[in-house]
Every structure is written in C-alpha cells, then in structure tokens.
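One structure, as structure tokens, below. Some questions next.
Our next item is chain A:
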Amino acid sequence: MSTLKVEGLSVRAGALELVREVSFAIAPGERVGLIGESGSGKSLTALSLMGLLPEDVTASGTARLGGRDLVGVPESRVKDLRGREVSMVFQEPMTALNPLMRVGAQVAEVMTLHGTPRHDARERAVALLDRVRLPEPAQVARAYPHQLSGGQRQRVMLAIALANGPGLLICDEPTTALDVTVQKQMLELIDEVAPALLFITHDLAVVASVCERVLVMYGGRVVESGPIREVFTRPRHRYTEGLLAASRLTPRGTRLPTIQGSVPPAGRFPGGCVFRNRCPHATPTCEAAPALTGEGHAFACWHPAG
Partner candidate 1 sequence: MRRIGIWIAVGGLLLGTAACGGGDGGGSAPKAQSLSVGFVAEPANLDFTSTEGAAIPQALLVNVYEGLVKLDQEGRIVPLLAEKWEISDDRKTYTFTLRDNVTFSSGAPFTADDVVFSLDRVKSDWKLKIKSQLDVVDKVEKKDDTTAVVTLKQPSNGFLYSMTTRLGAMFSRTGVSDLANKPVGTGPYVLGSWRRGDSVQLDANPSYWGTKPPLSSITLKYFKDATAMNNALLTGGIDVISSVQAPESLQQFADPNRFEVIEGTTNGEVVLSMNNARPPFDDKKVRQAVRHAIDHKALLDTAWAGRGGLIGSMVPPTDPWYEDRTGDYPYDPAKAKQLLGGRTYNVKMRIPNLPYAVSSAQVVKSQLAQVGITAEIEPLEFPARWLDQVFTKGDYDLSIINHVEPRDMGIFADESYYFGYNNPEFGELLASADRGTEQEQSDDLKQAAKLLSEDAAADWLFLFPNLIVAKKGVTGLPKNAISESFDFTALAKQ
Partner candidate 2 sequence: MTFYLLKRLAVLLAGIAVAAVVVFAFMSLLPGDPAEIALGVNATPEAVAALREQFGTDRPPVVQFLDWSGGLLQGDFGTSYVTSSPIGPQIGDRLGVTAVLVLGGMAVALVLAVPLGTFAAVHHRDPLGAVISAASQVGIAVPAFLAGILLVYVFAVQAQALPSGGYVPFAEDPGEWLRGLLLPWASLGLVQGAVLTRYVRSAVLDVMREDYLRTARAKGRGSTGALWRHGLRNASVPVVTVLGLQLATLLIGAVVVERVFVIPGLGDLLLNGVAGRDLLLVQGVVMVLVAAVLLINFVVDVAYHLLDPRLLR
C-alpha cells in the first residue's frame, strides 16, 4: 500500500517529450529523493503530480494518490487534493508568496480553502508558524513577505504545505536559494516534520541527509533508482556514476570526477539510451533504449558499472 503510485508518467510540450515513462511509488512515511541536473525533467515530474504544469505542457500516464487520480483529470477534480493531501514547497521563496498579503493570512488561506473556519484557521496559522520554528510567530503572521528573510519565507511556505496535514510533501529544491547555514536548519526541519516526502534536488549531499531512497533522472527518464546507500556507494548507471564522481561523494581511489559534455537542451537527447552521447562506455548497443530493471536497486543501462 503506497501513498503515491506513479506509472508511465510522460510530460509533453507540443511535440517535445520532456519526461518519458516515469514510474515510481512512495510508501507512507517514506522519503524519496529525485535527483538530476537541471533539464532532467525532475521539476516537471513534480509539477505534473500537483497539476501545476505550465500552459501548453501536458502530462499522460497515471499517478494515484490514496485512490485518487492526479494526472489526466480536469483541475476541478484535483484541486481539493492540493494543499490537503499533497503539498509542495518551491525553490524560490522570494517570489512564492503574495507580496500584498500578510503572512498569517496566506497560511490561513490554505486551511479555509479546505473547510477550516476562518477564525480557527487564523489561530492555527500562528501555531504552524511556531511549528516551523519562526520566532515570534504572532508577529510574523502580521508581517508582509518582504519583511521576512528568504529562510523565514521558506519556513512560511513549509507551514502552508503542512497546514492540512498532507500525506505527501513535495519539495522542489527548497534549500537551493538559501544561505548555507540556513539550508541546514531548513533540511533538519523538513526531516522532522515531513510525512511522506518527494525531495527534488541536484545536490547529492542534501539527498543523502534527508532521504531513504533515491531516483536518478536524466533526459526525462529515471535511469536508476534504489536505496540511497546502495545507489550512492555502488552506482550502476554510468550517469549516476559520473554524477557521483563529480560530487564529493566520490568512492575512494576512482578517476577524475567529470562527465564529458553538457546536458543537451530539451528534445536534443539521443534516441536509445539518452546518456550515450556523453557516456565513455557507449557502444552501438546503446542505440536501443535500455529498460529500467532490477528489484529494489534498478537501473537502465546496457553497460552498467561494477
């Protein structure tokens, strides 16, 4: 029984396929990381689960949350799930809050929207602000966003996300825009308060500190997935291997940490294995697309690493 089950999720912008056939599941209380470089399709995957894709971008496939379909249904049928069953914290805290509205009201709004009486919502908003460790929450509630720092605003966003006790929290690079010291506090907070979590980041260290399981995306596909420990210590896909090599989590004694070339723009990925034009191990075999195979630790590579 999983909280979220995604199967064959694809995202298209016109003729361009930006995310292809992504499948994964998140169990209740499980923390899953979704990593990849920018352009890998990880944010689109998250947005498609929230039904917040930009205009002209469409998702297909299925994603079920507690028995309700999230993908391919009109907004009117999913909007009552948003903010109640599944919440999201975005990357950019500076612009995610309405600048003309007091913080408390913005927190309370998500509760009144889902049926909490206005008065209760206001009180609980202050409590929530306290819960996300904002000092003097009552005062913060009366403040406007511009009066808060980036870290404080991201806490407000977290308070909004948690307000209705959702079953799943999606965080899209929630700490990227924050100072390093603030990042750490924020991560600890998320770790503490999150129910089931889908955590999107390009920062492997962050994933390692928060999540139990990880999905690695490249070129709109999940190329490897599995428990953090296994994937990070014994990466199988050559891309994961390169990614790890490029970070500090380099297994000792391996060669220079680089991936040659750069991520192609959307739609310019090669057919077959999407990584083959950058992969030092690519062979003609790689012109056919590898399937994601394996129980627990799965990968999609013809020439997996040791």
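Odds and ends about this structure:
FYI, contacts are C-beta pairs under 8 Å (C-beta built on N, C-alpha and C of every residue); 3 or more make two chains touch, one makes a residue touch a chain; residues count from 1.
With respect to how the candidates were assembled, all candidates are chains of the complex that A comes from, given by their letters.
Just so it is clear, the structure is predicted and the values come from calculations on it, not from any experiment.
Note on chain A: across 1 or 2, the candidate touching it in the complex is 2; the others do not touch it there. In the complex of the two chains, the chain A residues touching candidate 2 come out as 50-52, 55-56, 75-76, 79-84, 87-88, 90, 92, 95-101, 109-110, 113-114, 144, 146, 157, 160-161.
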